[in-house]
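With one protein chain held back, the other chains of the complex are shown just where they sit.
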Amino acid sequence: MRPSSLQPSLSVDIGPLSLRNPVMTASGTFGYGEEYAPFVDLNRLGALIVKGLSLEPRAGNPPPRLAETPSGLLNAVGLQNIGVKAFVKEKLPFLKEYSTAIIANIFGETVDEYGKVAEILGMADGLSALEVNISCPNVKKGGIAFGSSPEMAAEVTKRVREATDLPVIMKLSPNVTDISHIAESVESAGADAVSLINTLAGMAVDVEHRKPVLYNVTGGLSGPAIKPVALRMVWQVVNRVNIPVIGLGGIMCPNDALEFLIVGARAVEVGTASFLNPHATMNILEGIETYLREHSISDIGDLIGTLERP
Amino acid sequence: MRPSSLQPSLSVDIGPLSLRNPVMTASGTFGYGEEYAPFVDLNRLGALIVKGLSLEPRAGNPPPRLAETPSGLLNAVGLQNIGVKAFVKEKLPFLKEYSTAIIANIFGETVDEYGKVAEILGMADGLSALEVNISCPNVKKGGIAFGSSPEMAAEVTKRVREATDLPVIMKLSPNVTDISHIAESVESAGADAVSLINTLAGMAVDVEHRKPVLYNVTGGLSGPAIKPVALRMVWQVVNRVNIPVIGLGGIMCPNDALEFLIVGARAVEVGTASFLNPHATMNILEGIETYLREHSISDIGDLIGTLERP
Amino acid sequence: MHPVPLFIKGRILDNLEAVRGHFLLRLKLPPAFHHPVPGQFVMIRVTESQTPLLARPMSIYAFEKGAEHSVLEIFYRVAGAGTRILSGLKPGDELSLLGPLGNGFSGNQEARRAILIAGGIGISPLTFLAASLSPIREPFPVEMTAYVGAQRKEALAGLDRLSAVCPDIRICTDDGSMGYGGRVTELFERELDAFDPQGCAVYACGPRAMMKRLAELLEKHPLPCQVSVEERMACGLGACLGCAVAVRTPGGDVAFMRACKDGPVFDIRRIDW
Partner (left out) sequence: MHPVPLFIKGRILDNLEAVRGHFLLRLKLPPAFHHPVPGQFVMIRVTESQTPLLARPMSIYAFEKGAEHSVLEIFYRVAGAGTRILSGLKPGDELSLLGPLGNGFSGNQEARRAILIAGGIGISPLTFLAASLSPIREPFPVEMTAYVGAQRKEALAGLDRLSAVCPDIRICTDDGSMGYGGRVTELFERELDAFDPQGCAVYACGPRAMMKRLAELLEKHPLPCQVSVEERMACGLGACLGCAVAVRTPGGDVAFMRACKDGPVFDIRRIDW
């Protein structure tokens, strides 16, 4: 374990997408990039994933939208966003100036809406891939999330796949019985990669007022609390699909990121961590580098998926 | 909010089962009662649920069986237990001396095994109810947990229901897409009550040795980390079934227990909390009493299920 | 209004209980920390461990810039677990903070009189505001009147500091144990018509109910008014959209703005109370 002075190679391929390193920002936790530009040299990120975009702007939920729980954060932002057109016009020009891969996170209320958003973004210049959030409720089919049914997940994947040439990353919901089944399904439907996990559905109660803390009653749980669940799901999925897997959920420090990589994730996304430490992405990147150097691993590819049996 | 000096009524009914108060111990976290007898007056518990029992003794998994995670505990004990016959002979006599409701938690590898365990316990004297753990893998049907399929969950419920006259509490797994669907299914199959949640499947990695921390690779996540998920599931289930719901998952303090009661749980189970504080059950009981007094609620029934919209 | 915020460590100079449950925290910061505007805030991490997970938003109470280091003051109330941990920190301890953040109060050049309306700990940003208006009294004196409210006498906090920069303080307590017996908005309502809308500006910070009532009072009144609002926050930077404040759009709809980035100071008439 003597440290090597060589600069390890950190670049990873996510299907057709080549990244300079495996540290990405998680959608909804890094705004449109500009909010964190004072803290992070955006050119050093592996990729920057922006806040989820829909066809039309969305107002989101009334407050309170946040509740803190033990080692976790519940949010019910309700997918507030400026809409895909305003994004292309107002936000993308700033992001295009960076050499980092810019990935748009998208969602829709119908399969067709997913397709339309993908078409618009496919024609915009400056994006490297789409990440498709299928954790939102399907309004047409009665409120079940697209990501809870293998068939619906595949349908969305196909529609987005047809709509654009950009690499398609399907972002899976953890609120399911068998996430690897959903992963297989989107793989067959043409996804280039999967990312997981989105938030776990959760709730908190204000005991004094006997009310839900969140206006929306339930919200999505993120942060360190969910890391064990996320790791387990990534492990299940890497054992079942051949497309690359991006891991996230509760990554706060380099060790957390390394756990995901060792289990088999090709890249990681950092979410809630940026809220408590705006430098989190860079600290994690540097910590991964240090680990590789200390363990004389010259290429991060030699670390990914090397989990042994106990 | 002026404190009342009256002693509030704490008794609750769980279907046919009357409890002196809503604070129970969670299976697997309180041994067979005797381990905690030096710390807790067992006669003050609402009910005491013992470690899960199977037809034959089980050795369990090799160590390491435990891993600590942020605000959580992963365990992979592997359902080690002395078997139902040894329980009746060696452990039940001690427990019978107490006036507290004693509930046996049971599981099987086949539907028939569930039935046999229930039969044996139904004939033993001194038990008040059975809690049926359906989170363990069904060996016959290929390793899917009984609790992940509404049909299998119903089958187990029916078999146990036929095997005994004891009240039957079905303990649900949270690792499913729609827990309220499973709850409805066991309700139709004759369950007297449901308890939820069991542990969330999780994992942890030793980055230095690139190995899972647990010998069994994955384990069950308990503790404060899972409370938001547990609360959300209890809320979903109380809105869908008519049988009583027992809430658990991450209850550490009186406020946590109150959250579950306000959401609609008729009783709560305290698990991991006893590990860090052997007096946890009693602290929680006393805290609930204090809250009722401070809010001039004379009967806990007037608190249960009183969640308002924000 | 948006000097680039920094994420830095501050060292505690002192952290003393002023009035029961209310603490004055003085922090030594590196000189790189930008001079804040009254109404701006910082996100403070009360522990390097992750319990609690998030930083806590705190208004800036006072700031003194030095060449070697600056001193930042926070005046806070112990409200829950996070502030309880904060109150246990000792001189010499370090903590991380992010700031200065948000849009502060915008000084009204024409205003000859500032009316401050503070409920509870809302006195903090208004004291910073009063202190910064105070030196510019000459040659065009800004007159100040502060309405300060609390539930009861014992909960009144921060009067000394405020009275040093604003001698005209009108105290209200809900139980009448000191000053006017009733809500701060009641007293203000009685005296409202005595103020000349032309030369006056109202600045308010306090519980939501107080600010809502104030908004009602001012609905049909021409007095301009800025309020600093509180919302739960995660990032403090405008990225998470967690700190939504409902505002009325010109079209009459409701839209959500971010307390941290678009606020925390808003024109009281923009907000959909």
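When the chains are written out, they are named A, B and C in that same order, and each has its own residue count from 1.
Please note the rule applied: a contact is a pair of C-beta atoms (placed from the backbone, for glycine too) under 8 Å apart; a residue touches a chain by one contact, two chains touch by 3 or more.
Note that the structure is predicted; figures quoted are calculated from it, not measured.
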| item | value |
| --- | --- |
| Full-complex contact with the absent chain, from B:A47, B:L73, B:A265 or B:L292 | B:L73 |
| Selected residue (touches chain absent from view) among B:G28, B:G46, B:G115 or B:P228 | B:G28 |
| Interface residues of chain B (partner: the chain not displayed) | 28-31, 35-36, 38-39, 51, 59-68, 70-73, 75, 77, 80, 223-224, 252, 272, 274-279 |
| Residues of chain C in contact with the chain not shown | 49-51, 85 |
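FYI, only the chains that are shown with their structure count from here on.
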| item | value |
| --- | --- |
| Most centrally placed chain, judged by C-alpha centres | A |
| Centre-to-centre distance between chain C and chain B (centres being mean Cα positions), rounded to whole Å | 47 |
| Chain A: positions in contact with at least two other chains | 64, 67, 70-72, 223-224 |
| In chain C, residues with contacts to at least two other chains | 50-51 |
